[in-house]
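Shown here: the complex without one of its protein chains, the others still in place.
Think of it as A and B in the order they're written, each chain with its own count starting at 1.
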Amino acid sequence: MRHEPCLGSQTDNKEAEPYVGKGAPCARVSPSNAQVEFSGVRMAFGQRVVFRDLSCRFPRGRVSVILGGSGSGKSTLLRLIGGLVRAQAGRIVVDGDEITHRSERQMYAVRRKLGMMFQDGALLDSLTLFDNLAFPLREHTAMTEPEIAAAVREALAAVGLAGIEELLPNQLSGGMVKRASLARAIIMKPVILLCDEPFSGLDPASVRLIETLLVDVNHRLQATMLIVSHHIASTMRIADHVVLLLPDRAVEGSPAELRRTTDRRVAGFLDEDGAPGGARA
Amino acid sequence: MNAIRDLGWAAVRFVADLGRLTRFGAQIGRAALSPRVRARLFVDELFKLGVLSLVIICVCGLAVGMVLSLQGYTTLVRFGAEQSLGAVVGLSLIRELGPVLTALLATGRAGSATTAEIGTMVATEQLDALRMMSVDPIDLVATPRALAMTAAMPLLSALFIVCGLFGGYLVGVGLMGVDPGSYMSSLRSAVDFRDDVLGSLLKALIFGVLVGLIATYRGHTAVPTSAGVGAATTSTVVVASVSVLIFDYFITALWGV
Partner (left out) sequence: MSRAPVRDLLVGLFVLAGLGAVAYLSLSVGGVSYGGPRHMALYADFDETGGLKPRAQVVIAGVKVGQVASITLDQGYRAHVRVDVDAALKLPIDTTASIMTAGLLGDRYVSLQVGGNDKLLQPGDQITMTESAVVLERVIGKLIYGADRGKSQ
């Protein structure tokens, strides 16, 4: 599916190992092409520590995938980027802006550059599909209603949901909800797209469809994509850069590097769900 | 010793909650004054909270008026004072029963629905989605509902009272044989605009603010599970009802001086 090497990785070099974060983020993704960067981030919910000292970088314009077991903090990582939760220590830089200590109101400016696809869609359930997609346009742009209608129909067509815009979210199937959520996330042409478990709860055909759409979006919008998933097979297929959250540290690298690693824990994690393209897919 | 410590912590949590509620109220106030007027949402909420409560309010008002009239008559007739029935029914309704019962009914019907609605939006991440789209959920979700409740309460209270007066008239004049002229004239002479009617509307307005604030706050702070939403809804009904009754005392005491 994808053959471009990760920025700065040496796929020719057979000895290249994935980068194991030890307090500093991945050296191979240089600061200049890291669109999102975590440095020494510590995050806890009350007594439960999620990240002790997280450092990683997400390359600009590429598809990055965040893997990890349940409770490893994958979704929390996305929420930290969106400012929905706050870290206790460390630095988080999003597209050049440090957001670690921003107030809620200041975050609104940063969020204009972000688009988020929620696990269960999070569509506004009292609005039709059309109104859901039109919502951000009506709130933040001065587009006229005919212009908005055209943009909405175009977005729906791009995700394969044309013609059903008058339906309510509770009338849509799981796969349709995910596609609608993706359409809404990209309708404002975000610079960074965050996807929380885009493949969860879908049948294999729908999973392939979402994979295709995500790659297509990455190509068309040149948006940086951060995908959180535990669906190893799909994510390894489309990822340029992988961040694996293990209980005590983060492991970064290209999919090829991670597959070739000699670290037992990483290999064990990747093998749990079967080899890429194996039984689970 | 543990019981005292727990009591202390409970008191601290209560005060902290009160502080959060006040800050939430301030945010609603700021959003209400913002230039972006969400008229469509306000009208929609006014429909859901006001129009859809009309039946229950009018029926209960009628019933309360009828009962007041019945009870009042049996007591007054013992002193030969049954011609003052209109005053008794009217003053009871206008001063106390109208605003308080309307607020309690509205809490049960509209307040709980509001909390459940907003709580469900929290549980399905819709409020987070709004934040990620750079829209303040307090501005879009809480403020129209709180404002609609504040606006609707005095109107509902007035309608409750009018239905009650009518019910009282039906029973007193129609059933118990009180002279219609006496009923209306004793009502008119006993009720003063400034002390009674204005105080009644003020109470209803304050209750509207209270119920609107508590219902939206509990919805926003609901634990995002189905049990959490249920607990938040119950909490709204309990807290709002108790607050209404407590505030009723203080408003009556302060206004009636």
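As a working rule, a residue touches a chain if its C-beta (ideal position, glycine included) is under 8 Å from a C-beta of that chain, and two chains touch if they have at least 3 such contacts.
On a predicted model such as this, the values are computed, not experimentally measured, just so you know.
Undergrad: Specify the shown partners of the omitted chain in the complete complex.
TA: When the full complex is considered, the omitted chain touches B.
Undergrad: Just name the one of B:A31, B:A106, B:L140 or B:L159 that touches the chain not displayed here.
TA: B:L159
Undergrad: Which listed residue, B:V37, B:V51 or B:V242, touches the chain dropped from view?
TA: Result: among the candidates, B:V51 touches the missing chain.
Undergrad: Of B:L62, B:L187, B:V229 or B:V244, which residue touches the hidden chain?
TA: Within the whole complex, the residue contacting the unshown chain is B:L187.
Undergrad: Residues on chain B that touch the omitted chain in the whole complex?
TA: Spelled out for chain B, the touching residues are 40, 43-44, 46-47, 50-51, 54, 79-81, 83, 90, 94, 152, 154-156, 158-159, 161-162, 165, 187-189, 191-193, 196-197, 200-201.
Criterion: only the chains that are shown with their structure count from here on.
Undergrad: Can you work out the whole-Å distance between the CA centroids of chain A and chain B?
TA: Comparing mean C-alpha positions, chain B is 45 Å from chain A.
Undergrad: Could you pull out which chain A residues touch chain B in their complex?
TA: 79, 82-84, 104, 107-109, 111-112, 114-116, 118-120, 122-125, 135-136, 139-140, 188
Undergrad: Across the complex, what residues on chain B touch chain A?
TA: 121, 124-126, 128-136
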